[in-house]
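The other protein chains are all here in position, but one chain of the complex has been omitted.
Letters are used for the chains, namely A, B and C, taken in the order the chains are written, and counting of residues starts over at 1 for each.
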Amino acid sequence: MTTTADRKYWRTAIADPSPHEGTLVRGYDVLTDLVGKIDFGAMVYLLYKGELPKGNESKIINAMFISVADHGISPSSTVTRFVQAAGVPIQCSVAAGAMMFGDVHGGAGEEFARYIQELVSEAASSGRSYEDVATEYVGNHKRLDGFGHPQHPEGDPRGKRLFALAEEYGLAGDHIRMTRELEKALIKKKNRPLLANIDAAVGAIISDMGFDWRLARAFIVVPRTAGLFAHAFEESVREPGWRQITLDQVEYDGPARRKNDSPSAI
Amino acid sequence: MTTTADRKYWRTAIADPSPHEGTLVRGYDVLTDLVGKIDFGAMVYLLYKGELPKGNESKIINAMFISVADHGISPSSTVTRFVQAAGVPIQCSVAAGAMMFGDVHGGAGEEFARYIQELVSEAASSGRSYEDVATEYVGNHKRLDGFGHPQHPEGDPRGKRLFALAEEYGLAGDHIRMTRELEKALIKKKNRPLLANIDAAVGAIISDMGFDWRLARAFIVVPRTAGLFAHAFEESVREPGWRQITLDQVEYDGPARRKNDSPSAI
Amino acid sequence: MTTTADRKYWRTAIADPSPHEGTLVRGYDVLTDLVGKIDFGAMVYLLYKGELPKGNESKIINAMFISVADHGISPSSTVTRFVQAAGVPIQCSVAAGAMMFGDVHGGAGEEFARYIQELVSEAASSGRSYEDVATEYVGNHKRLDGFGHPQHPEGDPRGKRLFALAEEYGLAGDHIRMTRELEKALIKKKNRPLLANIDAAVGAIISDMGFDWRLARAFIVVPRTAGLFAHAFEESVREPGWRQITLDQVEYDGPARRKNDSPSAI
Partner (left out) sequence: MTTTADRKYWRTAIADPSPHEGTLVRGYDVLTDLVGKIDFGAMVYLLYKGELPKGNESKIINAMFISVADHGISPSSTVTRFVQAAGVPIQCSVAAGAMMFGDVHGGAGEEFARYIQELVSEAASSGRSYEDVATEYVGNHKRLDGFGHPQHPEGDPRGKRLFALAEEYGLAGDHIRMTRELEKALIKKKNRPLLANIDAAVGAIISDMGFDWRLARAFIVVPRTAGLFAHAFEESVREPGWRQITLDQVEYDGPARRKNDSPSAI
């Protein structure tokens, strides 16, 4: 099943499933080199970057994961709970909830990571100042993903906390700097504190660690599956087996009862 | 749980679940007005348009559904079979396969329906001829979704057959006409018969019936779930319970075995 | 990638993807033998049984499909709507809703088909009367899947209607007969009309047509995906992009605010 004489149907540089002591992940034997020696944050870094972290990257990944692991009853946990209540295996209920982190929600982090990486590259290649690049970008866009939060007019505390930790861990770099410039330009333009929210925080921090923007959703979805398992479990042990939608929750505004008087067409 | 004083959390014009003889769908009682009187093609039409078909619409929907119901071992049936072999309920295996009809595959029909509807609107509003509009569009695009098929250099036979049926059923209209103009413009430009394929056929036919382009994928996915159930079932009755990927199918091209000599970081 | 010298990695008797006029499904060329000649109900029959129907099987499949194609706002359409509102492609939103037809809901039809097929086999092999076999089974089980419906104390009208059609179409056989005996035994035992519901109707009818019980969910899920597409579409065109769960819908009954005074462990 080779596609050419030289290529197998599947190829990967992530892990080698052939028998060593354990699986090789990016060249390291899981059992002798990783288990008991690094934590899961470092493992995530290794999986996506191909190298073990050299500094505090694992700490900030742990911090981000903890920030987003659960938010109580939310659209995604609701979906997981409905599916679980229908008698579906727990990994499927969780998968249904995990699918929710699309363009509207978790996608904001992906989109932010994409454009903040572009802005930093643009500044680097053009030699323009971050302030200029940010001001121009803010001027050209009516609405910016990653800034502001309806519940937090003074700024999303999660964004603030994660940026402070990134500074403390020595991991704040060009992408956080560019994010700060965007905040400043936004404040000037809108005359109110439209600060980086959790999506922007995750997007900027993973960009400063050099992750590709297409991996941004991993930093939301992987930890959130942990929360979704908690919800699926709680639903099955505390709630009845089938979650009804009752008529008082629903408004039908389609056509009233009408007759189909045509003769049978089959 | 109303969002305003007047609105329930859920509202729908599709069907009324409150007790009649049967459920009301678009105002018709399923049991007395629909079951035994119309076929499933007409039901699909009713669900998406809100009215029963007046002509042969049900016939062409049946034809499209039959065209795409199964293609044997394909990426989507493969996914369904892997998931089924893992001991997952059949509706979840089928759901995993159904997710495949995204931007690359079934999405071509959606994208085609979107732009063919735009081109027809543009001709109508500008008064320009279909030939002009089509020629301009072909001139402006390097690559057009919906035309050509790698296995059928002389034209996708499914497209031809469905268009012929649409003519026979009296359902061919402006969108099929515009599709023909695109074919002509493509032949002039490329000097070879780059004809409408199954995606374009489905996209043009549903557009001539007045369906919103965002429903195009339904005409692929609903019938294909029928095929995916056949694959899931066949996998469970004819194959062993766990489908292995053997080492000879895989090439690992990541780093060779290396040591992690750092002291434990946890 | 053969698993033995003689076997390809994938095998199937459903359809042949190699180039004919169209795909071969169970030996018939889709384009010349099926499209325009049979309807989708017959196609489903062909996919699962390997032969074209000889009688009215297609009509009863159409009737079953129409019965279950939509029920308005229900747990499955709710899930599809939440996922759609999150900016996820429509086929994924529908897939999430389709996963709901598990052991609790659509699964009842599967379970009913399984045991009604066992009871008919048992009567055939033992020579005992259907009445005896049914009475014994009812005596041995506290609760029987497939009978009774909370909203319809006098009997689920969908079950009645589908059984009447099966009789009319000449398709009622041993499994419907056994279902009737179970109804009689249940009435004797419980002293109230605990009649076959939609799950039992579908389970008995497909069993009379000779379908394997493991395919029962297909007769629910395939048509329901049609309804789920209608809900996903309606959600995207009529509702705002992100469906919130508001605080007034939620009760938190976990621990009150408490402090973590341990020193940092990382």
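One rule holds for everything that comes next: contacts are C-beta pairs under 8 Å (C-beta built on N, C-alpha and C of every residue); 3 or more make two chains touch, one makes a residue touch a chain.
Bear in mind the structure is a predicted one, so any value in this text is a computation, not a measurement.
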item: Residue in contact with the excluded chain [from B:124, B:164 or B:266]; value: B:266
item: Absent-chain contact - pick from B:14, B:99 or B:222; value: B:99
item: Identified contact with the non-displayed chain, of A:71, A:128, A:141 or A:188; value: A:71
item: Touch with the omitted chain, as defined above, among A:53, A:87 or A:102; value: A:102
item: Missing-chain contacts mapped onto chain B; value: 1, 9, 59, 62, 72-76, 78-79, 82-83, 85-88, 92, 96, 99-105, 107, 241-245, 249-250, 252, 266
item: Missing-chain contacts mapped onto chain C; value: 1, 7-18, 20, 24, 26-29, 33-34, 36-39, 42, 50, 52, 58, 88-89, 92, 245, 247-260, 262-266
item: Where the unshown chain meets chain A, residue by residue; value: 1, 3, 9-17, 19, 21-23, 25, 30-31, 34-36, 38-41, 43-44, 47-48, 59, 61-63, 65-67, 69-74, 77-78, 81, 89-92, 94-96, 98-103, 106-107, 151-152, 157-158, 161-162, 165, 212, 214-215, 217-218, 221-223, 225-227, 229-231, 233-234, 236-238, 246, 248-249
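We take it that only the chains that are shown with their structure count from here on.
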item: Maximum inter-chain contact count - chain pair; value: B-C
item: Most distant chain from chain A by Cα centroid; value: C
item: Chain A and chain C: spacing of chain centres that average the CA atoms, whole Å; value: 34
item: Cα-centroid distance, chain B relative to chain C, in whole angstrom; value: 22
item: Chain centre separation (chain A, chain B; CA means) in Å; value: 28
item: Contacts with two or more other chains, residues of chain A listed in rising order; value: 1, 9, 88, 92, 245, 249-250, 252, 266
